[in-house]
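Note that this complex is displayed minus one protein chain, with the remaining chains in position.
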Amino acid sequence: MDFAFDARTEELRERLLAFMDEHVYPAEPVFAAQLAEREDPWAIPPVVEDLKAEARKQGLWNFFLTGHPEHGGLPNLQYAPLAEITGRSSHLAPVALNCAAPDTGNMEVLTMFGTDEQKKRWLEPLLDGRIRSAFAMTEPEVASSDATNITTRIVRDGDEYVVNGRKWYISGALNPACEILIVMGKTDPDAERHRQQSMVLVPRDTPGLRIGRGMSVFGYDDSDHGGHAEVFFDDVRVPAANLIGGEGEGFAIAQARLGPGRIHHCMRSIGVAERALELTCKRVLDRVAFGRPLAEQGVVREWIAEARVAIEQLRLLVLKTAYLMDTVGNRGAHTEIQAIKIATPRTVEWILDKCVQAHGAAGVSQDTPLAGWQAGVRSLRLADGPDEVHLRSLARAELRKYS
Amino acid sequence: MDFAFDARTEELRERLLAFMDEHVYPAEPVFAAQLAEREDPWAIPPVVEDLKAEARKQGLWNFFLTGHPEHGGLPNLQYAPLAEITGRSSHLAPVALNCAAPDTGNMEVLTMFGTDEQKKRWLEPLLDGRIRSAFAMTEPEVASSDATNITTRIVRDGDEYVVNGRKWYISGALNPACEILIVMGKTDPDAERHRQQSMVLVPRDTPGLRIGRGMSVFGYDDSDHGGHAEVFFDDVRVPAANLIGGEGEGFAIAQARLGPGRIHHCMRSIGVAERALELTCKRVLDRVAFGRPLAEQGVVREWIAEARVAIEQLRLLVLKTAYLMDTVGNRGAHTEIQAIKIATPRTVEWILDKCVQAHGAAGVSQDTPLAGWQAGVRSLRLADGPDEVHLRSLARAELRKYS
Amino acid sequence: MDFAFDARTEELRERLLAFMDEHVYPAEPVFAAQLAEREDPWAIPPVVEDLKAEARKQGLWNFFLTGHPEHGGLPNLQYAPLAEITGRSSHLAPVALNCAAPDTGNMEVLTMFGTDEQKKRWLEPLLDGRIRSAFAMTEPEVASSDATNITTRIVRDGDEYVVNGRKWYISGALNPACEILIVMGKTDPDAERHRQQSMVLVPRDTPGLRIGRGMSVFGYDDSDHGGHAEVFFDDVRVPAANLIGGEGEGFAIAQARLGPGRIHHCMRSIGVAERALELTCKRVLDRVAFGRPLAEQGVVREWIAEARVAIEQLRLLVLKTAYLMDTVGNRGAHTEIQAIKIATPRTVEWILDKCVQAHGAAGVSQDTPLAGWQAGVRSLRLADGPDEVHLRSLARAELRKYS
Partner (left out) sequence: MDFAFDARTEELRERLLAFMDEHVYPAEPVFAAQLAEREDPWAIPPVVEDLKAEARKQGLWNFFLTGHPEHGGLPNLQYAPLAEITGRSSHLAPVALNCAAPDTGNMEVLTMFGTDEQKKRWLEPLLDGRIRSAFAMTEPEVASSDATNITTRIVRDGDEYVVNGRKWYISGALNPACEILIVMGKTDPDAERHRQQSMVLVPRDTPGLRIGRGMSVFGYDDSDHGGHAEVFFDDVRVPAANLIGGEGEGFAIAQARLGPGRIHHCMRSIGVAERALELTCKRVLDRVAFGRPLAEQGVVREWIAEARVAIEQLRLLVLKTAYLMDTVGNRGAHTEIQAIKIATPRTVEWILDKCVQAHGAAGVSQDTPLAGWQAGVRSLRLADGPDEVHLRSLARAELRKYS
């Protein structure tokens, strides 16, 4: 057992920290200004492309693609502390390193399950950061945490699949650079529960596919990174070759996609918590009320200490999970992935709540990133399965030891 | 001791419930549609004026103005259960009844401290619902929970006062109908701590007064009820007659204004909780996951029960506080007002969090009122003094019993 | 609606407060000394009888017996604030006023369901405080919160009932003054779920009845008020006339017994919280660490304020429940009784936890009543049904409104 980072990780951390200092943090106000000035409400500020170019030049690229060092991918245990650092500037750093959701999960799916043709057509430009993508699973009408509820139909018709259905909260679909959606639907509603679903690649400009309104997350439209679209599929036809894997494999592919996606979110969320805590420490040292800096007032100190205690525990569990994914595989790390999926959002949400409180009105405003982060991590308690589903599953695993 | 409403309250509750059913709830989708279509991003949908006209016609008007039955005002204990009902449609019902913040507090101030001239010029149109108003106290640069921190200057110059400073989160100031601001600033920084501040009436169109951007609350701009403006005062001149009360009385007036304002928020927040719980019960009875309605799943039932237990306790404390305000005065009810100011937002926030969770993605979206309510009540943990300030004060009162 | 006590309550409160000051508090150290010196580990210190005599003389007697003013009984709403006061000295005051569990519940049962013969033989001496009693329901082998699980058998044999079974946590059964047990068992296991059970009166000296060991509650044997015995019934024969009500009515009688018992516990628990808070305020004003009294340290102040906010809400709900029991009956107050059964122990437990923390080692010791109280209220989260059972039932009632 050893709690020190290896030399490669240390070196990459240093390079990434320098990149943050030299490029990312200075880009934050530029990003904000460009957002304020844009005409297209979904346009991505040009500073993002500048950052991407710089990161790629520096070799800070595609770290997320575990198992594929040829593209820059690192083992999870090496990527984790880097992903945490990117979380500190969560709107800029992940995308700058081409490590932003939902592309990451989509690239993983194409790497694992894509045909050569699919890889050439979609994976390559994604790996190059030339296009963006979306993943269309959640539906408004049903509890999507239970994949068997999905109502979107994907029906084979000659050489094509015909897609009909309605999705929402399709993140990134409003990004002008988004060219492709991976769509989950049912090809065989009569098959065994977990063999009914399939996934197909649907180019965003396919006739019949309509991007509707952007869905909100606590008042945020997240238009700075592609929003969360409602998407309508009305007799959308794609070539049969757009099927990913085989018919009936949609559920299995979705499961394979989830593990890494979850841990990436957790890693970044810890970075969010660290930066929020940093902002808060600075604030309370500076801000005076009733004759003393807030930092000297008992309850504020308690918040800070509690945050530190919580972050340390959480980070270790995320790192151990990364270690297990590398050593025994995503399946072997299933319980731990669920544990961090449960533990991270609530912990970071608690910390952000206290950081907001310590900031007063500024905390809920657009002048600090705190409220936006809080909305984001809170929605992670729902995203790809509410906590309650994961808790139930975890309990089942625990009880199975004794029955 | 008697826990039943009196006959007058029962009668008004029935009339108000009928008004909600016949006019307010049906107006909700109209309001949403008119908001979506407006061109001025701060315009108030016309349906609001229709509701106001109808409410006034029915005598459901100005209930909040305790001590002034001639304007429709009720004792706090009678108003409380009515205010709760208006909270169920918090964007429409309070304004429909001319019982919406910040006008309510401003009307109270003018009633208590205004000159005849001031009353005629500003109070009357406010009581008629013809204009709106704002209250400018919070400043971005200082911890405003400590009123002695205020930096805005109000300087006497001949027959005028000259105002210089910067305020933010001035609710309602972006409402096109807003004509008047009550502004808090320092007239004498060298006076005793609580005699430094004064309040002046500043018409919104006074030269030098500039309404800046709308401040956000968790991504919401609250443009449907006047937003929360940043306001700049640059050598703003008003007649000396616009002073409210005397010089040095600003702090005392602010204190007098706070009590009723707090209890109104609390009353309405309970209505929010009740409606959220109702929406959630209906949802979980309807929604199926893993083969059973959510309502049959243990943890969801626990949320519902906990919500009921919490609401019942909270409502009683709010009602008792109203009773004390009526019987021993706002000052005598000081401790209880602080207690409900602390207890209400957190309790309702907890309930809303569970309601959001039970709604899945819809819960954080614009398709239910839940996320917006959660942002609102969460900001009440900061508004007019963060919880921590009130807790400290409450503890002091408790300890004083023994020292 | 009126939150003031009526004149009768005020007068009784004053008399009771005087009795506490003049007799009960001074008796506390005497009680402790007598406990330390006794030889029989279950003996009740003689000071208790002195207090009883004095209380009876002063007419502070049998207040609990709602509906029976001829015995001293008060309406619940009048009794509630008095019961709270007795909770401040929970080991002495309730028994001094002949208002201690489990006799109270047993007297209610006999009053409601007893034959004249039973009343004469058992109720009268109980009302006089001449004997004590126990209520034997809980069994070690089954989840007793589900009464249909009960395994003790009560079989008719000629003119007798024969009882066989094992009970535990039979409070008061080790009190030397305990003469009678009300025993719940099954007379007809094949009847409808809630008609299988019956209750019989079993004198403690009946052959075959054996009082076993005293069960602990977090290390406490509660020997100062009769402990919690394990009781074995081995072919215990009692006359058929000892049946309470009819065969199959055991469940209904148990239900009737629970309501008042629960609210009495809640009332007294609030008194516990108040006295613990008082002890704590005094302690933290006095105790210095790191150069300042604990009372000036932020987190301690927050505890005190939170305790005050929680107690105020809780007390109001208990009082409203008492009001409902008086006006619409125990059945009509069912939901509220459940709500206070859930809310009280946890709230008081939280307060006591903080009071212990503020007392340091003294808090967990025998030198303050805090730890003992904490053990007691914590066990109330289990007693007559764990919280989870009540929450589930409360949720069902809430959901029923919409289905």
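Here the chain labels run A, B and C in written order, and each chain numbers its own residues starting at 1.
Keep this in mind: contacts are C-beta pairs under 8 Å (C-beta built on N, C-alpha and C of every residue); 3 or more make two chains touch, one makes a residue touch a chain.
Just so you know, these numbers come straight off a predicted model, no measurement behind them.
Here one chain is not drawn; of B:E160, B:D188 or B:E302, the residue touching it is B:E302.
Residue in contact with the omitted chain (choice from C:L17, C:V155, C:A241 or C:A375): C:A375. Among A:R13, A:H68, A:R237 or A:R301, only A:R301 touches the chain left out of the display. Note on the undisplayed chain: of the listed residues C:M112, C:A240, C:V288 or C:V328, the one touching it is C:V288. For chain A, the residues in touch with the chain missing from this view are 1-6, 9, 77, 277-278, 281-282, 284-285, 295, 298, 301-302, 304-306, 308-309, 312-314, 316-317, 319-320, 323-324, 335-336, 339, 342-343, 388, 390-392, 394-396, 398-399, 401-403. Seen from chain B, the chain kept out of the figure touches residues 297-302. Hidden from this view is one chain, which touches chain C at 138, 140, 143-146, 149, 168-169, 215-221, 287-290, 294, 297, 299-300, 353, 356-357, 360-366, 371-372, 374-375, 378-379, 381-382, 386-389, 391.
The criterion applied here is as follows: only the chains that are shown with their structure count from here on.
Distances between chain centres, each the mean of the C-alpha atoms, put C farthest from chain B.
Over half of the residue numbers found at the chain A and chain B interface occur in both copies, marking it as a same-residue contact. Chain B and chain C have CA centres that are 43 Å apart. Computed centre separation for the pair chain A/chain B is 37 angstrom, with centres defined by C-alpha atoms. Within chain C, contacts with two or more other chains are made by residues 298, 301-302.
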